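The structure appears right after this line, and notes come after that.
As you look at this complex, bear in mind that one protein chain is not there, while each of the others sits in place.
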Amino acid sequence: MSSAHGQGPKAPHAFFQHHYNTVEQQAGAAKLGMWVFLATEILMFSGLFLAYFIIRILYPEMVLGSHELLSKTMGGVNTVVLLFSSFTMAMAVRSAQVGDTPGIIRNLIMTIGCACIFMVVKYFEYTGKFAHGIFPGKYFDYGRAAAYAAEHGHELVGMPHIFFGIYFTMTGLHGVHVAVGIGVLVWIMLRAKKGHFGPQYYSPVENVGLYWHIVDLVWIFLFPLLYLVK
Amino acid sequence: MTTKTFLHGKPIDDVIECHEHVSPVSLYVKVLLSLFVLTGLTYAVSFADLGPASLWVAMIVAFGKATLVAMFFMHLKYDDRYHGFVFLSTIIFVAIFFLFPIFDLNSRARLNEEQGTFFRVNQAGDWNEAQRTNKGQVEAEAKAAAEAAKDAAKAPADAKAVAPAKP
Amino acid sequence: MATADTSSAHGGDHAREVSFYAAKTGLKSWLVTLDHKRLGMMYLVGTMVFFLVGGIAALTLRTELLTPEQDLVSATTYNKLFTIHGAVMVFLVIIPSVPGALGNFLLPLMLGAKDVAFPRLNLLSFWIYSLGAVFFLITLVNGSLDTGWTFYTPYSTSSGTAVVTATFGAFILGFSSILTGLNFIVTVHKMRAPGLTWNRLPLFVWAIYSTAVIQILATPVLAITLMLLMIERTLNIGIFDPAMGGDPVLYQHFFWFYSHPAVYIMILPGFGIISELIAVHSRKHIFGYKAIALSSIAIAIISFLVWGHHMFVSGQSELAGVVFSFLTFAVAVPTAIKVFSWVATLYKGSIEFNTPMLYALAFLFTFTIGGLTGIFLGALSVDVHLHDTYFVVAHFHYVMMGGTIIAFIGGIHHWWGKMTGRMFNEAHGRWGCLLVFIGFNMTFFNQFIVGQQGMPRRYATYVPQFQQQHVLSTIGSYILGLGLLWTAFYLLRSLKTGAQASDNPYAGASLEWQTQSPPIEHNFHGQPRVDTDPYNFPQIDRSGGMDHH
Partner (left out) sequence: MLSMFLAPETKEAAKAAVGNVAAAAPPAPPAPKLPPLETLHSWAMPTQASTFAESTDNLYLFIVFLDAFFFVLILAAMGYFMWKYKRRSPDQKTSSITHNGKIEFLWSAIPAVLLVVIFAWAEIDFIKQTTPPADAIDIRVTGRQWFWQVDYPDYPGVSLTSSTEEPLITMIVPKGRPVRLIMTSEDVLHSFYVPAFRVKKDVVPGRYTTLWFEATRVGEFNIFCTEYCGDRHSSMAGVIKVLEPASFEAALREAAKLEQKPTESVADFGGRIYTRRGCNACHTLNGDPATGPTWKGLYGKSETLADGTTLTVDDNYIKESILQPQAKIVAGFTGANMPSYQGQLDDKQITAIIDFIKQQK
């Protein structure tokens, strides 16, 4: 990159690992590693998406009937929250690039805040479902769920436990990723407070950012598929 | 032998180890606003009755949003092209993974329709029954409650698990 | 030829440094090591321990099959034995063996790097492997597993054995595989020595790289499949279990999307070893370097398009079967190219019949049989007859055991001096190879015949007329077991009594031979540079640039 900015090669920083030859090599390896890791994340989620599509093909009416029980508003709020957190994350990386440490911290705190809001909304969504007997798989209580659906003017068709099984699995795995994301965001925020990051070295911020964006990307697909599509 | 310095298989003066690109804040803001607009669009469309097209519309919008995030927030637009290659080839392999099972499912449906399957029969049927007879793990009262409530909720009346037709 | 650094290229000699074994001592220096060489040795020990466990299971079930009746073990135990044999051999031995042991040890050396790109991730990967292994051991004591290594639903959702524990073990092992693959991809991209361009990479590196690509793209799907299976078993969400509205054939799609490419995770590193062995021991430039390198990548990609050939009779749509069959034949072509290229490498060479080369030649024999019999199984109408019979058992043992394991053993011999600093006894090695070769063929060749006559696999009892062949198979398996034990014996013995290995006992030209045996902690004195490809033996030998014995 150095050539792109017309500066000389970067000087080794405090976090330079000796098995690398140059700072750029270390940063490049970290970033490529992250992208390859993201590829595995996408493929892992793709299994659940495929399961979802297969279920949709096998039981179209059941999926359409069941998805009415999900709250579009809560899903929509979460979508907006996650998109905004992606924005603040990108801003945190930018702050690191230009050496604005308070900016990194401010943006990371906003990102973490959004992630927490997301989890809180998820908590209310889940407990709201559980309260009406909507559990995954064999714990699904057809009677209470059907009564709940009837209250809201919908009708359960076929075997809704499958839809909610996949719903809880997909959003659950995504939720786990958000929780892990909160953990690593807090970690880099603490490091940012110690002043570890600047234009010379910001790989961790950038890579956590990439991870966070992929969590957002997955939700971009989950939201319409589970909550919206008719 | 040349006197050129090589690093990682390339002459050192050409080597690009790590792209850095600082995007302006205004770009990020524009991307965020577009994402919000697209989200609003899917949300609005979900209330319109588009039939089978709604899945396609939703997916196209989602792909648009994903592209925005990947290109600008994730810097793919300015990044080492190999990273984009990794990302795109992942999508291609996901497509392969999706293609064959869905193709299989669609092209074997013919036989199922001829014969009538457990699937089709069970769909309107009593999955709780199937669950009890096969697993016997759910508490008895939960099942009883489900059974009773189901009748009340007027679940399809022909809710009998139908065994394969026997002569 | 490659040089370790400029001064040694001009004949200057470094004072010998202590090897990586001696650089640090104590248990902790192993358990938390970041050194790829130590991790490679630990993988070697780990995989060999489980090779023994899987082997004992195999010999026990072969003994049961001496008679058509049920006598030595009960049917339940028999089912557990073949499941343990399969699951341990696949998940704990063959998949991690070559990349984990030889790949870790050799990849950075071959690239002229000080270590892999992410040493800490590498350590984590090893400990994840160990954790997965612990879950398998828990499975063994806690009711074992009787589903077959494929965990087909709905049997796996209803079996009374420890399916969740075993599945969780395999799930964890998947992450070890993913992280190793990730590490290797980045290492190959970013850590190559100056001058080591893509078409100067040793073919072993190409093979490990292609393997890593598959590990990255396929293993996450295994992880999600096993996760769904665990959820299905505990919560009955109804994706795979027909009693809950799921589709068991869908499970097979999920499973084979990983497990067919996994076949190439297992065999591609073996291909890489064979390319090295044949070129070095016949002092010839490998024939068709580009074709071999690119065919590895081609195999890696096409392997994702053929998984349905495991499902020709499973009830998937016939049309899908036809498509998968066609693509299956497509994957045979790059494999054929490799075999032809290896044979052509021997042409006008100077072939030395030492132990590693004997294993390479044995590989050519057994793997060719394994590959050619794959054609029967790719052909739809013939596969209908042969599917799930002993023919399949024989076929995949010829590929997995006769391919990967024989290549692995050959590779261990080839790099034994480099890894341990000692040489094994050559005569002992040749006897071992002979025993393994005879035992292997005797065990599995018969099984093609019982298979084509309709003997289904996974049978604890069988029709009496197959007994003769089964007895022969069992005797063969004892010979094979003996050969392997003998090999383990003389290799371990060489650690004490073996002659000191020179830095480059076989006059190899790739970078791993440019350092001490065993290597120093940071691999090289100074920065290695490369100005030619690693198979330029005729030129090297002619110019006398390399010591020849």
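Per-chain numbering from 1; labels A, B and C assigned in written order.
Convention: a contact is a pair of C-beta atoms (placed from the backbone, for glycine too) under 8 Å apart; a residue touches a chain by one contact, two chains touch by 3 or more.
Quick caveat: nothing in here was measured; it's all calculated off a predicted structure.
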item	value
Touch with the omitted chain, as defined above, among C:18, C:49, C:134 or C:463	C:463
Contact with the hidden chain (one of C:313, C:427, C:485 or C:499)	C:313
Given C:23, C:379, C:475 or C:488, the one touching the chain that is not displayed	C:379
Contact footprint on chain C, counting only the chain that is left out	53, 56-57, 60, 68-77, 79-81, 84, 140-144, 146-148, 152, 154-155, 158-161, 242-243, 245-249, 282-291, 313-315, 318, 321-322, 325-326, 329-330, 332-333, 336-337, 339-341, 343-344, 346-353, 361, 364-365, 368-369, 372-373, 375-376, 378-385, 387-389, 449, 452-454, 456-465, 468, 535, 537-539, 541-542, 548-549
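We adopt the following convention: only the chains that are shown with their structure count from here on.
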item	value
Pair joined by more contacting C-beta pairs (A-B or B-C)	A-B
Between chain A and chain C, centroid-to-centroid distance (C-alpha), Å	36
Computed distance of Cα centres, chain B from chain A, in Å	14
Distance between the centres, which are taken as Cα means, of chain C and chain B, whole angstrom	33
Per-residue overlap in chain A, given as positions that touch at least 2 other chains	21, 25, 28, 32, 36, 39, 43, 46-47, 50, 54, 58-59, 138-139, 158-159, 161
Shared interface positions of chain C, touching two or more other chains	189-191, 217, 221, 236, 238, 244-245, 247, 250, 254
Of all residues in chain A, those that touch chain C in their complex	18-21, 25, 28-29, 32-33, 36-37, 39-41, 43-48, 50-51, 54-55, 58-59, 136-139, 158-159, 161-162, 165-166, 168-169, 173
Contact set on chain B toward chain C in their complex	1, 5-10, 12, 17, 82, 89-90, 93, 96-97, 100-101, 103-108, 118-119, 122-123, 127, 130-131, 134-135
Residues on chain B engaged by chain A in the complex (per definition of touch)	7-8, 13, 16-20, 22-23, 25, 28-29, 31-32, 35-36, 39, 42-43, 45-46, 49-51, 54-55, 58-59, 61-62, 65-66, 69-70, 72-74, 79-80, 82-83, 86-87, 89-91, 93-94, 97-98, 101-102, 105-106, 119, 122-124, 127-128, 131, 135, 137-138, 142, 145-150, 152-153, 155
